[in-house]
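Yeah, one chain of the complex is gone here, protein chain that is, but the others are all in their spots.
Note that the chains take the letters A, B and C in the order they are written out, and that residue 1 is the start of every chain.
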């Protein structure tokens, strides 16, 4: 992944000025994501060493749960900050933010 | 593979001597896991740069799907090799392998 | 809605007087839930008639997706009505509603 490329279909500039809510726990998220990165590396070693499939699958399940937990944390922060602010503004902005949040929730539930 | 070994968090040595079925696609799995590791690193950059939450969540969903897909591939390989071999042997070995596979499937469905 | 009522397993009477947001699509939800009820009955017939397991599993997956879709619809309605109203009121009420919504999302993602 090109990490400096704009993810999704947003121009980065759109959001650049804003503080995005999850910032209060930034270090915690970074720590958890580093651990997840380590799990991905661990999985490569397990595959390279031809470890037992079931043990690899157990690690994949643990990693999926860790990722899910990061996602739920980010979503919670997002609702409490961005969505709350947008609702305070009201109108189309609020509608758009709520629609966007609902779509993200649906992707999480279905992924 | 020592089929009467307890499944769970056995010492790696237990399975070390065996070829574990998924080996035919080893390079493909390694490539996919390296990409997943890159996604984990990309997510850290997004959080560090305070990118928009929804964009981060989109990346998390993509990464979860990629992991799920690796898991389903490994499980398929496992059924086609280890489980088939164990069933051919029959008896307790087969029962234990089938139980172990069912438990791994349950963890995947619930994670 | 009594916004200062404890979320969780309240007595139904608590919310009885209130219009709860999803009401605009009530008939649509009822129709979808009746179809889901029919699927549950259909599954009983399939089991009673000893239909092929894989065919039963296909029906279970369809039913799970239908339920998930109802849940996402209800959650979306909830965010757009109850949560928006609570945020407009602000303070503890808003905090409680947001926490409650996040917990419901987590249950959906994990179930």
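The rule we apply is simple: contacts are C-beta pairs under 8 Å (C-beta built on N, C-alpha and C of every residue); 3 or more make two chains touch, one makes a residue touch a chain.
This structure is a prediction, so every number in the text was calculated from the model and none was measured.
**Q** Take the complete complex as the reference. Which residues in chain B touch the chain that isn't displayed?
**A** 68, 71-72, 75-76, 79-80, 83-84, 87-88, 94, 98, 101-102, 105-106, 108-110
**Q** What does the interface between chain C and the hidden chain look like in terms of residue numbers?
**A** 1, 7, 9-10, 12, 14-16, 18-23, 26, 29-30, 33-34, 36-48, 50-61, 63-65, 67-68, 70-71, 74-75, 77-78, 82, 100-101, 104, 107-108, 111
Going forward, only the chains that are shown with their structure count from here on.
**Q** Between copies chain A and chain C, are the contact residues mostly the same numbers or mostly different, with half as the line?
**A** Chain A vs chain C: same; shared/all numbers exceeds half.
**Q** Once you find the CA centre of chain A and the CA centre of chain B, what distance in Å lies between them?
**A** Computed value for the inter-centroid distance: 21 Å.
**Q** CA centre of chain B versus CA centre of chain C: separation in Å?
**A** One centre to the other, that is 32 Å.
**Q** Just how far, in Å, is the C-alpha centre of chain C from the one of chain A?
**A** The mean C-alpha positions of chain A and chain C differ by 24 Å.
**Q** Which residues of chain C are in contact with two or more other chains?
**A** Counting only residues that touch two or more other chains, chain C contributes 110.
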